[in-house]
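Of the protein chains in this complex, one is absent; all others appear in place.
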Amino acid sequence: MESYETHEHDVLVIGAGGAGLRAAIEAASQGVSVGVVCKSLLGKAHTVMAEGGVAAAMANVDKSDNWQTHFKDTMAGGKMLNNWRMAQIHAQQAPDRIHELEQWGALFDRTPTGDILQRAFGGHTCKRLCHVGDRTGLELIRTLQDRVVQIGMPVYMECTATHLFKDGGRIAGVLAYWRETGKFVLYKAKAIILATGGTGKAFVITSNSWEYTGDGFGMAYQAGAQLMDMEFVQFHPTGMVWPPGVRGILVTEAVRGEGGQLKNSKGERFMERYDPKRMELSTRDQVARAIYTEVKEGRGSPHGGVFLSVTHLNAEAVKKKLPSMYHQLKDFADVDITKEPMEVGPTTHYIMGGIRVEAETTASTVPGLYAAGETAAGMHGANRLGGNSLSDLLVFGRLSGHHAAQFAKQNSGAVKINEDEVRRAAQEVLAPFDRTSGPTPYELHEKLQEFMQAKVGIMRIESDIKEALVEIQDLKKKLTTVRVSGSRMFNPGWHLAYDLKNLLTSAEAIARAALMRQESRGAHTRLDHPKTDPEWGKVNHVISKDGDAMKVAQSPLPQMPDELKKLFEETK
Amino acid sequence: MANTVRALEERGLGATQRRDAWWLQPVAVAAGLGAFVIYSTWAALQGNNYEWGPYLSPFYSPLLGKDWWPFSPAFLILWAPAGFRATCYYYRKAYYRAFFADPPACAVGEIAEHRYCGETKFPFILQNMHRFFFYVALLLLVFLWHDAYKSFFFENGIGIGLGSLVLTANASLLSFYTLGCHSLRHFVGGKLDTFQVGGNCTMRHSCWKGVTRLNEHHMLWAWCSLVMVGFADFYVRMLASGIFTDLRLL
Partner (left out) sequence: MSEMVIRVSHGTTEKMEEKTYKVPVGPGMVVLDAIHYIQSHFAPDLAVRWNCKAAKCGSCSAEVNGKPKLMCKSRMDAYDQNEELVVHPIKTFPRIKDLVTDVSWNYRVNKTITPFTPPKGNFGKMYQADMDRVQEFRKCIECFLCQSVCHVLRNHEKHEEFAGPRFFVRIASLEMHPLDEASRIKFLKEEGGLGYCNITKCCSEVCPEDIHITDNAIIPLKERVVDEYYDPVQKIFRIFSGK
């Protein structure tokens, strides 16, 4: 095969969002050599789109808040399907991670007494979200980015990872190509951290960017790691629905956190009927289902959503607390949110499932392979609370960096990568160029998004999911005939052609797990099994590669120790 | 579907792909500033007709050197406001664009191949002296307010003439312009890294916010005060030369 460049690191981080950068910083602090590979430019990762805030029980606003309460909220929001240990670590460590950011230059909004201000959010019983207006993610990524630049590690930008390689049982490296030139590059590494985010681009209506193609899931799956809880895809209740070009773009939950009200076409605050206690600040799965039901029963807004209104709030306060929402709605939809309600509807936002990891080390089932952030499963159970994602990135990003560095130190022998495997992998990536006929990647992607949205979307039913699985098999076949034109230089068609492989793996995992879980729980709603069944609450679905087929197995949920169980009894 | 055309290289003065009337703004600014410079130079050269009743033209205020200065007394004064405006951060933008075409407008080509030093070399490095002109401008404001105050005291007692209002408006607009100065904004608070809320700089924070509010409309105040100061001189000049009679309102 053609010659390719090779780089060697102790720890290689794939993905430069919050989790990836936090992991890289931590690994570098252990004195090992660290490299970061990312698909976009540094600082453009999906974390920039996080808006509302980062959850941490700092008790700056609600003095009664503590990690136990945060832990309880997280578990309750996740319908008790979370990995209890992850939820505990997360709740305990989040405040330290925020303070750390501040020491690296982050500037959160303040209380009048000079502490970090915290706002209310769905499913959190206390005001807990540290925020910067409605651009918290940008602050977070910029702070981490600056820190990475300060430490001075190589960041391989606009470089797409395609195949993980193993040496014996353990991880050894990854093949990637430069998006700019199309040339291959091989990274050898003693430990690899996957922080590649989720797979929102498997759906039409999504708040996710093009990068969200499930690369981490696909690569880890192919390398023999297990995926878990893939049926739980979060549909954020409030995405824009009009105009069509911006359909799915997020309207932050902070709108409701600051007092926004949801109304149907009759002007009713319909959340009264679904969750009278928490109203708009119910959990995302419930609000999304409520909106879906309102629209389905004919009480929707003109463009198939419901109304979200902040017109009863002070206009200046709205502009100050929600500046980017004000501009987003004004620029894209000609709506002045201080005067008119927004039209919103559910949009694919996040996947609770992902690579199965050990709670304390974030290690996957492949030695040397770690996963953090949205790519990892377990922390959020069946439904994620708003604001828990940014804190998840920081807490588990750091842990994965720490443990990957430790692993690299303990296994310091050189890793070998089989040349033949590299050659085969490169051939696979380049194959679409050799074909002169066949479908374009855009056609296949459109098809995938359509049926995933329609059949494995917010409301699921057995027959639909089965149909989707047939379609997935069909697309997998078609993918082997996909054709791309042009050169290897910055060719988006070609890039998509390879991304589709990972999208299809993720979609299949979602569909298979969704088919198996015959109950409704959190973000997974089965119209044919509308009840939550305690028996199903005892198992996770674990997906792994079995020859060429995908295997879904049940694995018992880890049991939490008695002292944590007590926390839940006290409230009953 | 696609047909092909060669792209144009964007080089040389005015070369751009912009389709809007980008030239309108620099032309308007050049006309406005040019007209003012011509009028004010002419008015300053006159050396007469700058006083009428209780009114004194702002070009000649404070009135100095009547006894010993052989030229028009305006020249003892005008260097200061002229310098203040010439080094003003807003006017710099305006005339770099309108007179030097550097650049004429955003994303529009400049005169090809000219040497550019920005404000790093003589003469433009002198723009850094802005704050010293500001100090003098602030002093002149005191005199202008004094003139405005005096303009209500006629020979036959207190009253209000159109000229009184013109001079008061002039002093006000000049105050809005001068007190919104970027250098002042720096002194009152911009130079601090923290206002130490609750500590000893809270007062400075309030001042900084006030100056900032004026500063946000610095361009507006720059033009309003420019037109007004010219008109004030014109009005007094017309009264003094007997072409107008002052409108007594009270």
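Letters A and B name the chains as they come in the text, with residue numbers starting at 1 for each one.
Here is the rule we go by: contacts are C-beta pairs under 8 Å (C-beta built on N, C-alpha and C of every residue); 3 or more make two chains touch, one makes a residue touch a chain.
Quantities reported herein were computed from a predicted structural model and do not represent experimental measurements.
Annotation: of B:L24, B:V37, B:L64 or B:C106, B:C106 touches the absent chain (contact as defined above). Although one chain is not drawn, the whole complex shows that of A:G31, A:G105 or A:G304 it is A:G105 that touches it. The missing chain, though absent from the display, is touched by one residue of A:K72, A:R97 or A:R135; that residue is A:R135. Considering the whole complex, the residue from B:L45, B:M129, B:V142 or B:M203 that touches the absent chain is B:M129.
By the touch criterion stated above, the residues of subunit A touching the omitted chain are 40-46, 48-49, 103-105, 107-110, 112-115, 132-133, 135, 138-139, 142, 146-147, 149-150, 152, 157, 180, 209-211, 242-246, 249-250, 324, 327-328, 331-333, 440-443, 446, 484-487, 489-494.
For subunit B, the residues touching the chain absent from view are 1-7, 10, 16-20, 89, 92-93, 96-97, 102-103, 106-107, 109-110, 116-120, 124-125, 128-131, 182-183, 185-186, 190-191, 193-195, 197-198, 205, 215-216, 218.
The working rule: only the chains that are shown with their structure count from here on.
Taking each chain's centre as the mean of its C-alpha atoms, subunit A lies 55 Å from subunit B.
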